[in-house]
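Complex shown without one protein chain; remaining protein chains in place.
Lettered A and B in written order, each chain numbered from 1.
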Amino acid sequence: MTRFVIRRIGLALVTLFLLSILVFVGTQLLPGDVGRRVLGPFATPEAVDALNERLGTDRALVVQYGDWIGNAVQGDLGDSISASRPVTELLGRALRNSAKLAVVSFVIVVPLGLLGGILAALRRGKLTDRLITVGGLSATVIPEFVSGIVLIIVFAVWLDWFPGTATAPPGSGFITQLHHLILPAIPLVLVLFGYIARITRAGVIEALESDYVRTATLKGLPRTTIIRREVLRNALLPTIAVVASQIGYLIGGLVVVEVLFNYQGIGRLLFDAAQKADFPLLAGGVLVVGAAFQVTMLLADISYSVLNPRIRVGGKT
Amino acid sequence: MRNKAKKRPDRDDFKARKMSRRGLTRRVTLFGISILLLGFLAAACGGDDDAATTTVAGATTTTAAGATTTTGGAATTQPTAGPVTVRVGISPTPSVGIEPVLINDESGLAVFGQTAQYLVFSDDELNAVPVLAESWESNAAGDVWTFKIRQGVTFHDGTPLTAADVVATFNGPIAEGNAASAYVTFGVSAGAAVALDDFTVQFTLDQPSGAFPFFVSSDNYNAAILPASFWADYSEGSYAQGGFNGTGAWMNESYDPGVSAVYVKNPNYWGDNSNQPDRMEITFFDTEAAAVTAFQDDRLDVIHGISASGGTALFQDSSNIVQSISTAQHRQIYFDTTSPPFDDKRVRQAMALMLDRQLLIDGLLGGFGSVGNDHPIWEFYPMYDSSAASQREENLAEAQSLLDAAGYADGFTAALDTLAFSELESLAQLVQSSAAQLNNVNLEVGVYDSGTYYGDYWLAAQGSMGIVNYGHRGVPNVYLGAPLLSDGTWNASHWVNAEYDALFDQFVTAPDLDTQTGIAGQIQTLLNDEVPFIVPYYIDFISILKPNFAGLETTGMGHFNVVNSGFTG
Partner (left out) sequence: MTIPSASRSQRWAVLRRSATFWVGASITLMWVFLAIFGELIAPFDPLGTPQDVLNKLDSPSAEHWFGTDQLGRDVLSRVIVGARQALTVALAATALGTVFGTFVGLVVGYFGGIVDDIIGRILDAFLSIPLVITAMVALTALGPNTLGVVIVIGLVFTPLIAKTVRAAVLAERHLDYVSAAQLRREGPLHIMLVEILPNVTNVITVEFTVRLGYAIFTVLALSFLGFGVEPSVPDWGLAIAQHYGFLTGDIWWPVLFPALAIASLVVGINLLSDGIAQAYES
């Protein structure tokens, strides 16, 4: 067990290291030079060169990477070019906002997805099952900005039930904030619902067909008791892994949803950083996102293996 | 069938209201120009500077808050119970930090200008208005300029303003080529500023310039007067860290980049701010649509600066006040004049002839603009020569015959690059579809974010076209220098013309307005014929106010002032 965890953490660290190189090199490939970006179009070439020298962007890439990763380990990701503020400060605020949106989405989608999956499994092959699986699949593949647009048109423009932006006015209370976050959460819910329902359905069906359920049924236990006691416990395990693995997707989805709903979250921040070629912000942001993804996957893997010892053998690749 | 003009009553009604505003602006502008002319002559001849400055100062109080609001600012202000807060929306968010050396966009200088002030303010009627300078004069040659600094002015931190601060500002980082985009490229080169006494500063120029007061004005937006101690310890970000110290009527209370900036009234302000609201909240919006939503939700009293297309939804509600001013802001559709097909003047003329300029103004600007004639000397500039170069009109037949004569009867393909900004993407598409009316002329439109565009496309044009934005200036010197001189740093056309270079020198050093107008006429004719770039139109600066709010003053450059604003009813 310990060996598995240590090995898994080691792998995550190696991946993180590779990720940091990818991120750094990737953001260095962006066109234009840093000095020009900072000083704007109308600065003289001399001014641009002088600033580049001062910022150290004219040094060898390896040296710059060493500097950057050394500071990053100590929690310093440098200063944003476009906002002249520490990257960590900007990231912190954006992550808090995104977390709010993500929590609202998860609170809606996890119970719905589980319920849908269980229902589909119990009514396997019937109309309910087809509706949930085909409907879920269709909802999953519709891009967030498409469902988001339709939601805005119907619920914000035509019916005027919800605001068309996600950002509540400064100083708003919890209810107002929630009111603003429901519409933007739905596109994420739609995409995740299909996944979660599908995995839950498969898990429940597998459990229903397993020997211990057959035995319990033969013993004459009531169906609801069997489902509650045996099926759910075994079927929910894979769902945890799926939910965790969707963190990566979720952040990608946030980019589009936050742009569409004008919400100051991590996705919007990274989008702006890419648009403005704000190298430090983009590199820092992508690194944090990648690290968050790795950590979540790590925790999911470990908790999954604790709950289900069989996986450790199979997972040893 | 498809091209029949469909009229919308609301839009027409709106146009009608706007016309009256335009008429007034023109009258007021002419008034302002005549004052400028007086001041210009007085200054250039080394005459009585007092007379010039007082008249100029007189003009300022009657500015902006014009026609659509029925009466000017302070007059409509009624004291209401409790503290008065003005809520201003700005879009997009400033592209860089609020920082004297770095700011380079309208949003940035709108924020910067609340706390920091200039020696001179370049207002919306082309006046050079004394602010921290009380008065100025030049020698007879026009190459030595002396400014009297206003006494009794203190910075927010209590330090009094002296000539030492002015000298430190002009000799500091903004002049060292550190950045300061506006300063370096202003087309005037001055030696070091010298303090003659505690309240007198003198500049000695390399060549005479009648327009020098604009060089030390808000037109040169980096040159705000800040304490000598600030410049001594200057580093990037130190303006924000120091809490936006300055001499302005507003003191910064908080600044949250990309989100908001909150200000309180400066109790020790040197000027008359008896009607000033107690607080001002500026909210930043990434998109105009977000600002429009906030305005509709009553979270803003005013949106300062919005494009005609972005403001469409608000224009349709007739209770909102639309305040627009004519400005010299324009787009330049430039050609790479060094390689085919645009190395042939006739091809450039053909491209200029294929555009229906009024169609562009009506379609893209909702009528908020005026036609350009392929040179950057705006019709409201005092030196504009109305007799030079007749207005170019759409003429597809002539355009095609010019192409035929140039050997492009079978057309050509070229890139048309621009940046994602305001209506530029739409303009590029209309240029593209206009070109498609000629035989087989294909333009391939590329739209890039501003950093990429300016970094990779702007000056690198190879056999291609591009569209770039030029913001408003009180004098055309900036437009005529860097973008057009043979060795100009912004010369995207790579246009080399010795005749023009000589004309520019004469223009800048012209001893009086008549001479300058004569040279301006020659420049207009030359540019209109050579077409290094097309100037399709000039663009109005539009702000939107709530019906109960009055007294917003704006400039074409993006500065705004709500010191004389307030609420009615």
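By definition in this document, a residue touches a chain if its C-beta (ideal position, glycine included) is under 8 Å from a C-beta of that chain, and two chains touch if they have at least 3 such contacts.
Just so we're clear, the structure is a prediction, and the values are computed from it rather than from any experiment.
Among A:L11, A:V63 or A:V107, the one in contact with the hidden chain is A:L11.
From the options B:A223, B:V292, B:L403 or B:V441, the residue with contact to the chain not on display is B:V292.
The chain not shown here is touched by just one of A:L236, A:V256 or A:L281, and that residue is A:V256.
Which of A:L101, A:A168, A:L192 or A:L282 touches the hidden chain is settled by the complete complex: it is A:L282. Check B:T85, B:S229 or B:Q432 against the missing chain and you find that the one touching it is B:Q432. Residues 11, 14-16, 18-19, 22-23, 26-27, 29-31, 134, 137-138, 140-147, 149-150, 152-153, 156-158, 164, 248-249, 251-253, 255-256, 259-260, 270-271, 274-275, 277, 282, 286, 289-290, 293-294, 297 of chain A touch the missing chain (whole complex, contact as defined above). Considering the complete assembly, chain B touches the hidden chain via residues 1-3, 5-6, 287-289, 292-293, 296, 309-310, 312-313, 316, 356, 359-360, 362-364, 420, 425-426, 428-430, 432-434, 436-437, 444-449, 452.
As a working rule, only the chains that are shown with their structure count from here on.
The geometric centre of chain A is 43 Å away from that of chain B, both derived from CA atoms.
Interface residues of chain B facing chain A in the complex, by the touch rule stated above, are 95-97, 99, 102, 104-105, 177-182, 184-185, 236-237, 240, 257-260, 285-287, 289-290, 293-294, 297, 299, 449-452, 454-456, 458, 489-490. Every residue of chain A that touches chain B in the complex is listed here, in rising order: 31-33, 36-47, 50-51, 79, 81-85, 90, 163-165, 167, 169-170, 262, 264, 268, 272, 275-277.
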